[in-house]
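Sharing a structure below in structure tokens format, with a few things to ask.
Shown here: the complex without one of its protein chains, the others still in place.
Moving on, here comes chain A:
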Amino acid sequence: EEKNNNHIFKKFKKNPHTMGAMTPGMPLFSPMMPYGSGLTPQPVQNTNSLSILEEQQRQQQAQQQQQQAQQQAQQASSGTSGQTPQLFHSQAVGGSTTTALPGNTPLFTTPLTPMTPITPATPSSETSGIVPQLQYVSHLIPPTPIFVVFSCCKLDLKTIALRARNAEYNPKRFAAVIMRIREPRTTALIFSSGKMVCTGAKSEEQSRLAARKYARVVQKLGFPAKFLDFKIQNMVGSCDVKFPIRLEGLVLTHQQFSSYEPELFPGLIYRMIKPRIVLLIFVSGKVVLTGAKVRGEIYDAFENIYPILKGFRKTT
């Protein structure tokens, strides 16, 4: 941010003391403004650090500042001419506005947390600027983990099914109790060996929390259950590349990784080797990634597949 400051500061230095265009009495948004843009900016009035500050603020809350400035300007119109035009938004000179695009840089420097839209590492997208970055990858939906927990002791499933709420037990069909809780919204399979599988949570933490809740339910029923050995077995993620894909082309060039049988299943099954992830790729551009043990594998797999998919974009 500092560098940006200096950069803009230097531009302001061009016209340090011109008061010509902006006398206090002049209306704020006059058409004579030399540097009009959609943001209704005001031309540079004074070069001082205060203006720079205002510039930064404007970048983030342009509308708000303008409204305030309008009010203050009317108040200050009777003030001295020496009054710094802190009320007037300083503007980078000339066409340089677009390259600075200060409004975009904060986005670029935002640290990448797992939950935010993924930033592409692919070099080819850099040239088109920052805006496409936001477009092409809509949110990579956070992976849903499936948890396995070993809760330590042998369980009597019939007792659990009879006494716990929201449980199903049909031993003829499946040898486990299927229990659900609403918060986090998950389903668990509880086996008589004491092992439990918990699915449906939207994050690793939620999955762990849900598994603990199930263990507590079992505990309250009188079994000496302990929460041991929890381990994420699988994570599933999904996303949208926002363009249609030529699956037939993809299967031809990547046949050692892909299998595509449209009569059996409409998606192409891509088995990536590194990381070891299975992707289901659909004509619509939607992609499902599964088989990950850690969240990073999903992101890596997507980074790997995205340039390939771009190469098979449908143009009609």
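In this text, contacts are C-beta pairs under 8 Å (C-beta built on N, C-alpha and C of every residue); 3 or more make two chains touch, one makes a residue touch a chain; residues count from 1.
FYI, contacts and distances are computed from a predicted model.
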Quiz item: One chain of this complex is not shown here; going by its UniProt record, which of these names is it: "Transcription initiation factor IIA subunit 2", "AP-5 complex subunit beta-1", "6-phosphofructo-2-kinase/fructose-2,6-bisphosphatase 4-like" or "Regulator of G protein signaling 7a"?
Solution: "Transcription initiation factor IIA subunit 2"
Quiz item: Which listed residue, A:154, A:185 or A:231, touches the chain dropped from view?
Solution: A:185
Quiz item: Can you name the residues of chain A that touch the chain not displayed here?
Solution: 158, 161-162, 164-170, 172-173, 178, 180, 182, 185, 187
